[in-house]
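Omission of a single protein chain aside, the complex is shown with its protein chains in their original locations.
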Amino acid sequence: MKFTRSAKFALAAAASAALAVSLLAPAQAATRSTIVIHDTNSLTSFNSGTPDTNLTINSKVGNLSGIGFLYIDNKKNVIRNTTFGNFKIVKNSATDFRIAYTVNPGLVWSDGTPINGVDLLMSHVLSSNKFSIDAGLGNPDSDDVPAFNSNGYGGTYSDNIVGLPVLSADKMTVTLQFKQKIANWDLYGPGPSPVHTLVLMAEGKKGLQSVKDNEAARDRFYAAYTTKNTAVLKSMGKVWSEAYNITEVNSSTNDLLFVGNGGFTVTSAVTKSSVTLKVNPKYNSGPKLSGTIDTVVFKFIADGTAAAQALANGELDIYSGQPTADAVAALKKLTNVNLIGGINACYEHWDTRVNAAPGQPDYNGLFKGHGGKGADLRKAFLLAIPRQEINEKLIVPINPNAPMYLGSTFIAPGFDGYERLVANNGSSYYVGSQDALNAKALRLVRKYYPTASASNPVKVNVLVPGNNPRRAAEFALAKANALKAGFDLVGDVQASWSPKIQLSTYDAQFFAYCPSAVTQAGSNANFQLGGGNNRNGINLPQLDAILNKLQLPLDNRAYISTIIAAERIIHAEGLTSGVFLHPAVTAVNKDLKGIKPSPLSDDVVWNWWEWSY
Amino acid sequence: MKLFGRKEKSTGEILAGGENAIANKEVEGLSQGQIVRRRFFHHRAAVIALVSFASIILFVMTSLDVKMGPIRIPGWWKWTTEDIPELRFEDCPGGTTGCPTLSLDPRSGAFGMGTHPFGQDDIGRDYFALVMNGTRRSLMIMFVIGAVSGFIGVVVGSISGFYGKKVDSVLMRLVDFIQTVPTIIIAAVIGKAAGKVGPLYLALFLGVLGWTGLARLVRAQFLSLREMEFVDAARVAGASNLRITFKHILPNAVGQIIVVITLIMAGAILTETGLSYLGFGVVAPDVSLGLLISQYESSFTTRPWLFWWPGFFIISIALCVNFIGDGLRDAFDPRQRRRITKRDRLQAKLQNKAGE
Partner (left out) sequence: MLRYIMRRIALAPLILFGSTFLVYNLAAYANDPLGELRLSTDDGARQQIIALTRDLNLDVPPPIRYFLWLKGILGIFIGKFDLGNTRSATTVWEELAYAIPVSLRLVFVATITALIIGLALGIISALRQYSRFDYAMTFLAFLLFSLPIFWVAVLLKEFMAIQFNNFLSEPNIPIKWMIAFSLFTGLFWSSLFGGERKRFWSVFGGAFATSFVILWAIDFTDWYLNPGLGIILIALLSVGIAFGVTAISTGLSNAAAKKAALTMAGLAVVWYYPAQWIFNNFGSYFTIFILISLIVLTGLGLSRVYSKIDRGPIARTAIITGILSGFLILVDRIMQSWNDYSGTDAVNGRPVPTYGQRKDQLVTEDFWLNNLDIIMHLVLPTLALILISVAGWIRYTRGALLEVLNQDYIRTARAKGLNEREVITRHALRNTMLPLSSLFVGEFLGLISGAVITERVFGWQGMGTLFLRGVNGGDPNLLMGVTLLFAVLTIFGNLLSDLVYSLLDPRIRLGK
């Protein structure tokens, strides 16, 4: 004991002496040129185009390393990238619709190879069912995996394209022909891909080749494309479908995989941890880079609280997610961080049942049938959902700018024409003080249940998505208020709820749709007979006819007018009611400028050229 | 050196014989039950824990309504978890809402519980009611898991250890089998299947999975106890298997069994918390302490009361159960020495001196 104590004294004295002489190096304050972006999911592939790898993080990385004719900004506007090229309609009749895409001269891939029209042709290979079948690459609709295991088959493009896209003599212009005018035709245009790298990898090359060899390789693809050379295309398809499915990138990885025309190219990646991209010195296909960022890192963090703490600790520069109100309050307290509140593409809505979904037993509940009693009770039910209270208590603490009502489930507030839409689409019926709405609802209920009241309510079976505190709170608020309108909401909490939406057991459900594109006809599947998301037995031929018009290209005015017509029916029938837009929060290192989160899945990465320190 | 306690001739060494003498004298002529009770009530920490635990249960159970079929015993607390009163804004720190009204400062005018002693949640529900409801759920889960695991564990362990051979072999492979089934899978299945009646089923199934450690322990105890002379003696005297099990072996193993059961119970409350954190436990709108604490994990810098109160109850309950278990272990263990107080030492010293 004695020894220990005296020894400790000696130690302390000696330690002070020893340490006093040690030199102090000042902490460095170098300017940063790295930006670390958080993502919830881990990267699984550098090709996001296959069904297995269609993850937002995969496409975000792709977004930084490639750019084409257009991009979509944070207001969901389609912006043309004229640095890359131009496109225009060259023929516009009801049965023959042609668009010409021209690449500007002088643009290069990151390996120095000039970009031309042949690089646009891969899009067709990856999207057209007919091409895949004709070239002997497999039928995408069958059980066999096609040679190019693409996610793009079977969509609008494939259904409407006529023949092969035609390459001009100077190889800079590609012309597509569609069998009719299609809505949002500009979204179906071709994007550039470095086809020569696919050819070279298919031939077994392990690294970058000379420009001359690259151009020769591209010509070999063009020959195979025009003659539908199954063998060559199949070997390319194998590379396209499989070679990119790596998560570890280091100096021994084949550089051909990462040739692109975006501002950044992948240089390294660590499995399930991060991907690092460095600036592409040859980049000239899009807006000029700000120049202060030379490294972009995607860091994968699944847990929301953990990510917010990592941001607070300076391990991240951009955090984006859907945190709780408390996490937002905590982020607000951080001095080194700017908080950008916003919304994501998801909108929460309450749906009511009309009839049984296809293949389900008959529905004989409260809301049965179009018109009459069913419609009245549905309307009363939707009136009784306290939308403003839900927004105030659950959404405003996270996003102070949240709109109190969603007047439409087709387009979001802020979209061009939204004001005119909500003024005319019948949504005003559902707006007012909640007391007034409750009274209105109770009157409707009493038409059919004269004794209905808070103490003698009518039961409504509601599917409640489990495992979600916000939805539990949303349901609690709805239940408490609906009682005032004479409804007793009987909630059935289901953790795994998605397959149960269609069950005839439930009179109503609430959940969110997250449209990931900006297409006009995106909501059709929810309401049309036979639509993939029509799980409430909606069968209104008149509505179907109106919605069919959205399949054709419409200008904004015609588009809004069509939605007005559709939503008048929807609101009069009480089929659905939007409650809130899911709030999303982006928190950014205060020194970082130019971050503009988008509600679409690209989130912050759509404008990488504007980022700067 | 000093870590090893004694040096040459210390009081400890003198007491080596004396302590047992003290302890033995204490229990002369008492039945086992009496000895256990006596020893337990000498364990101060355990008694404090027992009293606290009983108070918590009483407090929690009487606060809200108790519904058993048609019978409804009203609780003394004014809110239920279904009421949604107005959110309070006044006097809340830093622009928060629904802060607690509990005040323990007798000088302030607001001394006492106030309207919402633990505050309110996001939509205004009374947090005291939620915490009370959650504590009930967690207690229920804890007791159900303890009872189910305890029962199955003791039965399987005793049978396996007592009969040995084929029976043992089969039962121990059953243990292996149960141990290979991940808890989370069961929780996920129940989450999907049971919906609203979840918590009870969850507890039952967790209990059905949770007995394996106890069974192995009971079996090991039986294996070594059945070879003891006193068991042979009983057998020679013609005691039946049942009598040997209940009168001779179990009483010797009961201390260990109880400790393990208390560990299982204390662990159960944490298992529930962990499962809720991962989204497999109790599902909203049901409430449990684990669900509350994981739901408000991120609130500890902004609305700490939402986090601390469920945490306080989790820790208190687990602590109480552990201390009660510790007291029971000491009380049941026949070889365990009673706590030697200063006065005992002094007495022993004096006796020793006198003896010399």
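Remarks
Note that the chains are named A and B in the order they appear, and that numbering of residues resets to 1 at the start of each chain.
The criterion applied here is as follows: a contact is a pair of C-beta atoms (placed from the backbone, for glycine too) under 8 Å apart; a residue touches a chain by one contact, two chains touch by 3 or more.
Just so it is clear, the structure is predicted and the values come from calculations on it, not from any experiment.
In the whole complex the chain that is left out makes contact with A, B.
Contact with the omitted chain, checked across A:Gly112, A:Gly155 or A:Gly414, is made by A:Gly155. Of the candidate positions A:Thr197, A:Thr276, A:Asn391 or A:Ser561, contact with the hidden chain is made by A:Thr276. Where subunit A meets the missing chain, the touching residues are 1, 3-5, 7-20, 22-25, 27-30, 32-34, 36, 42, 44-45, 50-55, 140-141, 143, 145, 149-156, 245, 247, 268, 270-274, 276, 295, 297, 299-303, 305-307, 309-310, 312-315, 496, 498-499, 501, 511, 513, 515-517, 522-523, 525-526, 532-533. Think of the hidden chain as still there; on subunit B it touches residues 1-7, 13, 16, 45, 164-165, 169, 172-173, 175-177, 179-182, 184-186, 188-189, 191-193, 216, 220, 223-224, 227, 266, 270, 273-274, 277-280, 290, 293-294, 297-298, 300-301, 311, 314-315, 317-319, 322-323, 326, 335-337, 339-340.
Quick note on the criterion: only the chains that are shown with their structure count from here on.
With centres taken as mean Cα positions, subunit B sits 48 Å from subunit A. Residue ranges of subunit B in contact with subunit A, taken from their complex: 1-2, 82, 84, 87, 94, 96-97, 121-125, 188, 191-192, 195-196, 279, 283-286, 295-299, 301-303, 306.
Contact residues of subunit A toward subunit B in the complex are 1, 304-305, 308, 323-327, 329-330, 333, 393-394, 397, 464, 466-469, 471-473, 475-477, 479-480, 491-496.
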